[in-house]
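First up is the structure itself, then whatever we jot down about it.
In this view, the complex is presented without one of its protein chains, the others remaining in place.
Per-chain residue numbering starts at 1, and chain names A, B and C are given in the order in which the chains are listed.
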Amino acid sequence: MKAVHKNILTLFLLLTIAVILLHGLDLEHEDKQESPLHMYYLETYEEAGSINLVESILLNYRAYDTFGEVMVLYVSIAGILILSEQKKGGEKD
Amino acid sequence: MMSHAPVFVVITPILGALLMGLLNPFVKKELYRDLIALVSLMTPLVLMLYIYRTDTNVVYEMGGWPRPYGLVLVVDGLSALMVLMAGIVTVTTFLYSLEEKRLLPSGNRYNFLFLFMAAGLYGVFMAGDIVNRYVFFELTIISTYVLLTYKGTKESLRASYNFLIIGSTASFFFLAGIGLLYFNTGFLDFGALRGTVPYIDQGTRNIIFSFFIIAIGMKMGLIPFHTWFSDAHVNAPTPMTAILAALTIKTGLYIMIKLFSIGFDTLPIRWILVFLGAITALTGVVMTLKYTDLKRILAWFTMSQMGMIVVSIALWSPLGIAGGVMHLVNHSFFIGLLFLSCGTLAYVHGTRDIRELPLLRSNILLSVGFLIGTLAILGIPPLNGYYSGSMILQASSRYPAVYIVLILTYLLTAVSFFRIFALSSGISDLSSPPESMLIPLVVLAGLCVFLGALSPLWMRNAVFPAVRAIQPGAVFEGSYPYLNIHGLVLVVTSMSGAFIGYFFAPFISGLKLEWADGLLSRVPVTDAIRYMIIVMALVLVLFTIL
Amino acid sequence: MSSPIINTAGRALTPFILMYGAYVTLFGVLSPGGGFPGGMILASGIILIIVTHDTEEIKALASHTEWFDILGAFAFLLVGLSGIFVGGAYLTNLWPDNSFMLILLDIVVALKVFAGTTALFIFFFKLEVVKCSTD
Partner (left out) sequence: MLNGLNIALLVMLVGLYGLTNNTNSIKLIMSLSVMGSGVILLFVSIGYIPGAEAPLMTSEVMTMDPLPHSIMITLIVINLATTALGLAIAHRLYKSYGTLDVSKYFEGDDE
């Protein structure tokens, strides 16, 4: 199959997906399910310690997520430094 | 203090890794780093054994926030089993890598990434929240991307790059699915989702699952999403290969089980996974006939076995889930054993080509280890693959097409393995590899035999609680007998396959399978993404028609 | 890149950028902001200095930034563990005043993001420029 044909096929499939998603899901802001979590955060924000709700979710309710995320950032930076330190000798093999 | 055990399972490896990083400029000896790593890999195993002994249903609330609002760590039958499995495999493969990492061009900070990967795995297995699971999966997979490049060859860089692109795309699909799930239910916690997902209307739920199917399919290496799989396995250092095959791809399966259990277990969804799993089981094993590189052959076997486990779990009967979960654990041990003995063979003989490897005329422990792994994967009675294999067969016996596919898979597996034995030749070399490489082999082979012989016992005590954690009301009719008709079918199939494979090996070895080049193996990353689009479009069209 | 105008502008701007970064970090509890944006702004200040004064001494900072990076990650872990020592769960508030832990974690995260981003930038900045044809 030529590259052009592949791209046309992909484009066609993506259009199909787009039509089905937009038509089938029919997302509107009004359809959003009222989240009990949102109400809970509104009521207990004083316990969590910040009037900035995003902040208190990030570092208090879901601090464990942030913990994982900090580790991800750290691992990727360490990984980049490791990649740059790797000896070039192995590249021939 | 012991009530905090679940959190220490996750953070001990991270603590060890960070300590190692902090001490890196001051401590020059490798020995201390190995000791830190070993201790922080052993601790989670011991802690999880302690938790499992005392209480099998622990919910640890992070920061003291109650369950649907904050994040929790969940230890139930299933996650405890997975964590124990991960603990055993990480400790043994780490022992193995003590020797192997000296061969790598730059082995420094290998321990460090290894620990982060282990922590990520524990985090995935114990997370009670879907976003939290995503975050820890990223921790695992990013350390894997880097560990894949440790050989420094250009093929390993290519494998890592392809894995990164495919993995990130799949992660975005997963996140979009999470977003739509939150839009429709308002929850992210698995406990709360279990109560709310069934009320989403069927069409929306199917469309949401079409996002998830790509993510979990990529993580498990199901057929159209498998393109990163064999390349990554072959070009990674051997311990990493064992971890990838035994644990990392199991996280995808675990997420699939969790998604099924919260309410995505309706029919069209499950049949798609059965279909993909069956294709993977058959195609994976056919592809093994093409190669002579032992590691690549084992990688394709891993895929084929994963396909079988997916089929079994997607049938979603209590026996199918029990068989699938049990085979999952068994598979970790025997595939770990096979990959590690493959690595040791390559270490001793300096090649991975089966035509130059004296497989059964090598060091006695090595040969016996490889043989035990082989017999376990074929399901020969005293070994662990037998019991779970026969359970999978019985669970699928209601659907003849699936049953035939599974039997064919077992037959071809046996053919392929005995083809390897028939083709293997080379100068016999009985020299012993280092002990740190043999101990893991002995441990894993011992587990294969031990778990195989005690199958009914540990099925009752460990697998049933796991199944009840997935399907709270699961009922088993009596206990499953050790010797039964499906086991007999399995053994006969494997035996005849072994016979065919051993005596017709010269004919089979000429198989080129040229259609597979560029279609199944050696696929550029752009085509891999194209496969994802094709599958998603097909699945969506199917859901619209039904 | 070294012209007197750029050098002077970089030197003049950096203190203000750093101060703004510190403000965003510390007042994340009371206004939009927090550790991540604060750390990024702090890093952008340092990056400005590196770009305008392209000297070897500054590039040698790379090894130190990595150490700060670990320190940030380790401090996050310790703050989490301190929750256990005061009798709660992992990552519990360790002080009766609720916002204490938030500010502490903000500072830790800002340190982490600042050091990490700077290390990243220095890595990509040090790569030699290669001419490559497009496909």
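One rule holds for everything that comes next: contacts are C-beta pairs under 8 Å (C-beta built on N, C-alpha and C of every residue); 3 or more make two chains touch, one makes a residue touch a chain.
In this text the structure is predicted, and so the values were computed from the model without any measurement.
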Partners of the unshown chain among those that are drawn: A, B, C
Among B:Thr56, B:Ser168 or B:Asn484, residue touching the chain not depicted: B:Ser168
Contact residue for the chain not shown (choose from B:Ser40, B:Asn111, B:Ser160 or B:Asn330): B:Ser160
Residues in subunit C touching the chain absent from view: 31-32, 36, 113, 120, 123-124, 127, 130, 132, 134-135
Footprint left on subunit B by the chain that the document does not show: 131, 135, 138, 142, 145-146, 149, 154-155, 157-158, 160-161, 164-165, 168-169, 172, 175-176, 179, 182-183, 188, 291, 293, 296, 521-522, 524-527, 529-530, 532-533
Residue ranges of subunit A at the interface with the undisplayed chain: 6-7, 10-11, 14, 17-18, 21-22, 25, 27-30, 32, 35, 37-38, 41-42, 45, 51-54, 57-58, 62, 65-66, 69, 72-73, 75-77, 79-80, 83-84, 91
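Methods note: only the chains that are shown with their structure count from here on.
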Highest C-beta pair count, chain pair: A-B
Interchain centroid distance [CA atoms averaged], subunit A/subunit C, Å: 22
Mean-CA-position distance for subunit C and subunit B (Å): 38
Separation of mean Cα positions, subunit B and subunit A [Å, integer]: 24
Contacts with two or more other chains, residues of subunit C listed in rising order: 70, 73, 77, 80, 90-91, 93
Subunit B, residues touching no fewer than two other chains: 14, 21, 62-63
Partner subunit C, residues of subunit A touching it in the complex: 46-52, 54-56, 58-60, 63-64, 66-67, 70-71, 73-74, 77-78, 80-81, 84
In the complex, subunit C residues that touch subunit A: 28-35, 66, 69-70, 72-73, 76-77, 80, 90-91, 93, 97-102, 105-106, 109, 112-113, 116, 119-120, 123
Touching residues (chain side subunit A, partner subunit B) in the complex: 6, 10, 13-14, 16-17, 20-21, 24-25, 27, 31-38, 40-41, 60-65, 68-69, 71-72, 75-76, 78-79, 82-83, 85-91, 93
